[in-house]
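Below you'll find the structure I mean.
All protein chains but one are shown in place.
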Amino acid sequence: MDIDLEPVAVFEAPIYLRYHATSARAITPFLHALRRGILLGHRSPATGKVLFPPLGSCPESGQPTSEEVVLADTGTIISFTTVHLAIPGSKLKPPFTVANIMLDGADQFFSHLVSGCALEDVAIGMRVRAKWRPASEWGYSLENIEYFVPTGEPTVDIPTLKAERLRLAQERRHA
Amino acid sequence: MSDEILSAEFELGFTYTRSPGPVIGKFLAALQQRRLYGIRGSDGRVLFPPTEYDPLTGADLRDYAPVAEEGAVVAWTWVRTPRRHHLLRQPFAWALVKLDGADTPFLHMVVSDSEADIHAGLRVSVRWADERRGAITDIAWFEPVRKEA
Partner (left out) sequence: MRDVAIMGYAQSPQVREARGLNEVEMLMPVLQAALADAHMTLADIDFVCSGSCDYIAGGAFSFVGALDAVGATPCMQESHVEMDAAWALYESWLKIQSGHIRTALIYGFAKASNGSLPDILSQQLDPYYLAPLWPDSISLAALQANLLLQTGRYAQRDFAEVVVDSRRHALANPNAQLKGEVTVEALLAEPMLAPPLRKHDCCPISDGASAMVIAAGEVAQSLADRPVYIRGIDHRMEVHQLGQRDLTTSVSTRQAADRAGVGEDKIELAELYAPFSPQTLILQESLGLRPDVVVNPSGGPLAGHIFMCAGLDRFGEAARRIRAGTADRAVAHATSGPCLQHNMVAVLEGK
């Protein structure tokens, strides 16, 4: 026999799972340093490259990393995008600009916000500096930096920057 | 002096929307009406709850068969302290229950005062949820059938 009813077409079935994470060998000193306003990277023994944030391994070689390097809070925009849609669960109000930033002294970029200028003025190669929140508000997070602002320095040529970083890394490796 | 290990709690939400398809969808719609159906397999057995395909032959199954609101416990275990995600907040039994008219048991909860009440063969009946939405939880739980004194 058939059932003389319309089938249920869809139903909501949300699941929420709770997790408890602990900070790992490389990330623990990194987070403690952030709380003191210091940006810490790791130098890879295999490639000579400086990784930020330091996750404890060199992604190219799989070797553990432990050599700490203190980095400046200035850097260069490698790429960026402006977000126009509100992201569910985010405090950020669109439009806002997210950039991949390579800190001076690092060989790897990380993501953060760019502000303090007209959004249409953000460019690849733009020099930026961190705008920190008041020190009394610092926690164990990159959110201690509210966003990055342009320094006003001339735009950097990215291929030149990359070539220079690679040269330095090679030198470190053979040192 | 090394830095102390930090810890953080976080919750991950998966806001799934499920599409049960026509076979399971009709079964769920019937649940909302407090009607129970199994489905006939290729060998004539009534499978409960309905699955779209025969477990042995893979054939499409479409022939529903009504089953009763009452049946027997086939297997059980007792939950003394409900886990965070369990739907009930008092002790309960998980059981495989075979409804009269079905040839296969299915998983649900049995609520009773004590673990001592639960045994294989215990007759149980459906306790319907007050608000039903066409889901397996429209069966809130099972209760032992109380014989009249």
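Per-chain numbering from 1; labels A and B assigned in written order.
Simple rule for what comes next: a contact is a pair of C-beta atoms (placed from the backbone, for glycine too) under 8 Å apart; a residue touches a chain by one contact, two chains touch by 3 or more.
Keep in mind it's a predicted model, so treat the numbers as computed, not measured.
**Q** Using the definition of touch stated at the top, determine which of A:A21, A:V70, A:L119 or A:A163 touches the missing chain.
**A** Of these options, the touching residue for the absent chain is A:A21.
**Q** What is the set of chain B residues that contact the non-displayed chain in the whole complex?
**A** Chain B touches the chain not shown through residues 5, 10, 12, 16, 18, 20, 24, 28, 47-49, 51, 55, 74-80, 83-87, 94-96, 98, 104-109, 115, 120, 135-137.
**Q** Which residue numbers on chain A touch the omitted chain?
**A** 13, 15, 17-28, 46, 55-64
In the analysis below, only the chains that are shown with their structure count from here on.
**Q** Hey, which residues of chain A end up touching chain B in the complex?
**A** The contact residues of chain A facing chain B are 1-3, 5-23, 28-29, 31-32, 140.
**Q** Which chain B residues qualify as touching chain A in the complex?
**A** Touch residues, chain B against chain A: 2-30, 32-33, 35, 37, 62-65, 84, 133-135.
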